[in-house]
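All protein chains but one are shown in place.
== chain A ==
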Amino acid sequence: MSNAVIRKTLISIAVAGAATLAQAEVVIGVAGPHTGAYAAFGEQLWKGAEQAAKDINAAGGIDGEMIKLVKADDACEPKQAVSVANRLVDSDDAIAVIGHFCSSSTQPASNIYAEAGVLMVTPASTNPTITDRGLPNVFRVCGRDDQQGQVAASYIVDTLKAKRVAIIHDKDTYGKGLADAMKLSLNNKGSTEVMYEGLTRGEKDFNALVTKIRSVNADVLYFGGLHSEAGPLVRQLREQGSKAIFMSGDGIVSDEFVTVAGGPQYVDGVMMTFGADPMSYPAGKSVVKEFQANGYEPEGYTLYSYTAMQVTAAALSHTNLDPIKAAEWLHANSVDTVMGKKSFDEKGDLTVSDYVMYEWNDKGKYIQQN
């Protein structure tokens, strides 16, 4: 083959490539903490959305247009969340966003999406204020912290029959919101906590706090926060000889919780509220197998992210890719997803939430309790 022929071939390939690029694409942002201490959750969001986009594209995309995902990293920092939200809206021309993860990031970012008329479906932000503000474009495929707190409080009072409950939070939107929701439910059930305090996110030494928890003789320690603080906290609790039951919410649902706690022996017996096992849905099983075939264990929020993408794609395909109409459509219709049929109320919350109690075992896995 002469040089000229090669050149011609290369040019034709390049032209063909440009032609496929020019074909219309649907840009969808995946926003979450892709770096930083909470990057494990960002990865769950990304893997879930990526797999869903791949499956939808393989089945012909949304109305024949391919989904193109854009990663947006908020590092779980509200300020950075605002700037990546602006970037998604202005320069990436995203018409929908899967995310964010941390409630403190989702809240300011959702205002920007509302102004720009972008559809936002968060797989994981559980703080009640996310949807309580009545933004028309905001949806979530997870539950709310007031529901989660209620499940935790009932379990503490009715099942564990514990009298002395200490509540600790990380002073962040999600952590404090969850702790407050659980405190409210606990108080409504006629029980009063023996301690209510905050710790500082990013620190690793909670020995002083642990000693104080010991001094109030707590039976149960309820923690509102994420795994990177929960790990050292539970470890130092055990190292100081306390046998109080450690309970937390969906912020610790990651394998990394075991790593930061210093091994499975420390997470043994930790209780956690989280949505019912997605594996229990028949549609979920095949997707889980698909993930596992690619060497990835779809833990925590992975399938929620997959679901969020399915919900977004369904809404967009029914409304000719108009995100504002898609939001209206979602308020009125339900979608079949890997986690069952999902429908939304007028605020954008799920009509049915399914929080249940899990317990971590000495192998570092979480098992659903009945």
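Please note the rule applied: a residue touches a chain if its C-beta (ideal position, glycine included) is under 8 Å from a C-beta of that chain, and two chains touch if they have at least 3 such contacts; residues count from 1.
Here is the rule we go by: contacts and distances are computed from a predicted model.
Undergrad: Leaving aside the chains on screen, match the unshown one to its UniProt name from "Thiol reductant ABC exporter subunit CydD", "DNA polymerase-3 subunit epsilon", "NADH-quinone oxidoreductase subunit J" or "Amino acid/amide ABC transporter membrane protein 1 (HAAT family)".
TA: The record for the missing subunit names the protein "Amino acid/amide ABC transporter membrane protein 1 (HAAT family)".
Undergrad: Which one touches the absent chain: A:Val26, A:Ala40 or A:Ile167?
TA: Per the contact definition at the top, the residue touching the missing chain is A:Ala40.
Undergrad: Where the complex has a chain not shown, which of A:Thr192, A:Ser215, A:Asn320 or A:Gln369 is the residue touching it?
TA: A:Ser215
Undergrad: Using the definition of touch stated at the top, determine which of A:Pro108, A:Pro136 or A:Gly198 touches the missing chain.
TA: Residue touching the absent chain, from the options given: A:Gly198.
Undergrad: Among A:Pro232, A:Pro278 or A:Pro323, choose the residue that contacts the chain missing from this document, as touch is defined above.
TA: Checking each option in A:Pro232, A:Pro278 or A:Pro323, the one touching the absent chain turns out to be A:Pro232.
Undergrad: Name, in rising order, the residues on chain A that touch the hidden chain in the full complex.
TA: Considering the whole complex, chain A reaches the absent chain at 34-37, 39-40, 171, 197-200, 202-205, 207-209, 211-212, 214-215, 227-228, 231-232, 235, 239-241, 256, 259-263, 265-266.
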